[in-house]
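For this view, one protein chain was removed and the others were kept in their places.
Right after this comes chain A.
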Amino acid sequence: MNTLLCIPLLVLMGTLVPLCSTRYSRTACAFLTAALPAIALFLILQMAPAILDGQRFQTAIDWVPSLGLSLAFRLDGLTLLFSLLILGIGLLVILYARYYLSSNDNMGKFYCYLILFMFAMLGVVMSDNLIQIWVFWELTSISSFLLISFWGSKSEARKGARMALTITGAGGLFLLAGLLMLGNVVGTFDLQTVLDSGDIIRAHSTYPIITVLILIGAFTKSAQFPFHFWLPNAMAAPTPVSSYLHSATMVKAGIFLMARFYPSLAGTDLWFLIVSMTGLATFLLGGYLALFQHDLKGLLANSTISHLGLITLLLGMGSDLALVAAIFHIINHATFKASLFMAAGIIDHESGSRDMRQLNGLWKYMPYTATLAMVASSAMAGVPLLNGFLSKEMFFNEALHQDSLGSLSWMVPVLATLGGVFSVAYSTRFVHDVFFNGEPINLPKTPHEPPRYMRVPVEILVALCLLVGIFPSWIVGDLLQSASLSALNGPVPEYSLAIWHGFNIPLLMSVIALLGGLLVYYNRQHLFKFQAQFPTNDPKVLFERAIQQLVGKATWIINFFENGSLQRYLYFLFMFTIVMSAYPLLDLNATAGRRPEIPLDALSITGAVLLSIASLATVVWHRRRMVALLTLSVVGLIVTLAFARFSAPDLALTQLSVEVVTIILLMLALFFLPQKTPKESSPRRVVRDLGISAMIGGIVGTVIYALMTRPLDTISDFFTENSKTGGGGTNVVNVILVDFRGFDTLGEITVLGIAALGIFKLIARMRLYMPSSNEQGRPWSTDSHPLMLSVISQSLLPLALLVSAYIFLRGHNMPGGGFIAGLITSVAIIQQYVAHGVDWIKERLKLDYQIMIGSGIGIAALTGLGSWFFDRPFLTSWFDYFYLPVIGKFELASAMLFDLGVYLTVVGATMLILANLGQLTTSERAVFEEEK
């Protein structure tokens, strides 16, 4: 299996290790957790020499090739640099956390989240596909949420975690939009292709939108102004998390993204303006705010914001050398800031406080830790012989040499120096306030040195600060070179990593920054007083307020649209229908088409008038339900007649039998429902509804009129031509149902069966009050089954069944078929129920309607399957003519078997519904028996 795929996979498997090993000792758990990431690091180091030579490893497994989605990983210089940071610092953090977490904390859970984050972050930097980058990007947001809220019992941890997730998660959505558009412009989601087509992207009209969307994603993740506020609030996380996520890795994801897409997006004025100005603002604001924090971690968090701003500023400058400087500073910042966070954690852990107003003079108690922290903060301040100095010099140099702001370009180096002044000032404050400046005040614990191995990660990182600072090209020269090579996707400009470049302006700027910083720190009391005049705007409160307002607005909208009233939903639906259907009609010039109309005759007019009166009567008397039902049946009958008049006998037969069944059903239902509808619609509501229904009625009438008066362009000729020869029937309607579109019919009878079974279940446990009298208090007749009716209907049954058999058999060639025959049979059986009652029928007619539905659908499906035995597609029909003495020539067709299935399903479904509902009116009611 290829090594490249193994690296993220190993780390993914690593998430399970701590959960399994948490039962062993804490040290064992930490070591087992570290094992798999260590192997992954080893694998990367093995590939490192080739990468430093400029090689690039790629691997991909296709997932959905048609959509350009694949599982693709790459390892190039930039990825190598970040992977080393992620895995290397990750391993140190695992060691550190072993001592940091107390025995009350769930170590397995913590490590699991930490490794999950490691996997996500590794995925971001190693992904070779835009969408995949995004998936891992969101995974970092989620795992960081879990880590920040690790101490979930603290309210600030929960709030901080939620804020971080909201900001970075929302930024992630912008990023997704940007990446999708980017992939659309390039035509693929493959990363290398995107990097190679920078010119196409920059020339494209959507370039500004893409850039802004992707940058919002990057800025939210890397805590750039104005999204910077989540980072200080994420400091509620355990310190190993801050050290790992909030200095070395996650906040660098945004920076990584900008560096990664540098060849595709950078190099325009838009890029320069947004990126460098945001960076500059963040650089200054973070530095300024850091100065006023009393919380140790708060100071570090704001200084992180400031340094991230510095890197962003470098990325925005647009010169290749600035990019090299940015990458260099990424390395340096990760080392010194991670070690400073760890040192802050040690101080917090061993003294019980992080407040710099209490922590004073710790030098006496922990000289060793103090030395380490002082070296690291000197690196942060940019003191010579440390790594921070080198990258800061490069930064000053770049600030001096850019001219994109025209005549205002001189401001950039001045402001950069000002930022440098701030970082010296807060670094000095960190060192002086904590380790010197008198004696500690009211500390909960007497401070002392931490356990031996808790210091090891800090020592390693501080050693790196020194080594890089003194032997830069020897330690990181190759790494920086290859990272820049892959970030630029082209040749790397000449640069020098020497410590001494002679007396030049950047050096002067450094000196000014150092002296100025010390001066600012010396006069800090005046600054603190000045700052105290401003009202303190806690971003947490503002954020919570904004979120609550958002939730309030959303609730209001939801309550408006979704207040639980079906009437209101229907109203919205109809209004929407009106808008959507009326709009296209505006384009139709003339309502009437050129097709000549059929002349009117008296019969049709009579029908139309009756229909109109009956429809209106249904509406007018809808509160007297029985009357409404009667007028409704008149409408149904005239519709039936209309079908017959307009040459559709099949429809007329179907409608007639359905009409009978429907009205019986509604009358049965009415028995259990109130007989009258109360008058409760307000006049305004009635007028509104009248308006809506008139509008829709008008639109529907217009559409159908326009349709009917235009010539017909039909596909039915195919059916008409092939009905006899291909389907063996002259009734084209029936042939379409059972043959041409047999598959549709199979679906339809299945729906019918499902509806009937659903109704059966609804009826099964229904507890309804059975009225013993009608609404006027008149009791029901005791003679529920009059003799005349029973006798006549009994003698009618064989005739009715005969008719239905006849209709069924002739269906293929004459009007009729399974649907109609089934309905006629149902009507015949229902008549028996009405005439004799359920008990009488139960003794005589032993039919299980559920089995009938099942066998009906079964027969139809099997008929279809049968054609497979003859190597034909599903539902291919067969027919032939036979000759029998006496009967004569007749036709047999497989479609008839299919129609039998339709017949059985229709009978079963109708009877299942009506017989069960009818049963409720008799002593056969299952419900009340159950209760007794």
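Here is the rule we go by: a residue touches a chain if its C-beta (ideal position, glycine included) is under 8 Å from a C-beta of that chain, and two chains touch if they have at least 3 such contacts; residues count from 1.
Here, contacts and distances are computed from a predicted model.
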item	value
Protein name (UniProt record) of the chain left out of view, among "Proline dehydrogenase", "Na+/H+ antiporter subunit C", "ABC transporter permease subunit" or "Fe-S cluster assembly ATP-binding protein"	"Na+/H+ antiporter subunit C"
Hidden partner chain, touching residue among A:N184, A:N523, A:N559 or A:S716	A:S716
Residue among A:S103, A:S155 or A:S647 touching the omitted chain	A:S647
Selected from A:P37, A:P506, A:G636 or A:G864 as touching the chain missing from the view	A:G636
From A:G54, A:P674, A:P771 or A:P786, residue that would touch the chain that is not displayed	A:P674
Those residues of chain A which, in the complete complex, touch the missing chain	564-567, 570-571, 574, 595, 597-601, 604-605, 608, 611-612, 615-616, 618-619, 622-623, 625, 628-629, 632, 635-636, 639, 642-643, 645-651, 654-655, 658, 661-662, 665-666, 669-670, 672-674, 677-678, 680-681, 689-690, 692-694, 696-698, 700-702, 704-705, 707-709, 712, 714-716, 719-720, 723-724, 730-733, 736-737, 741, 744-745, 748, 751-752, 755-756, 758-759, 762-763, 766-768, 813-815, 819, 823, 906, 909-910, 913, 917
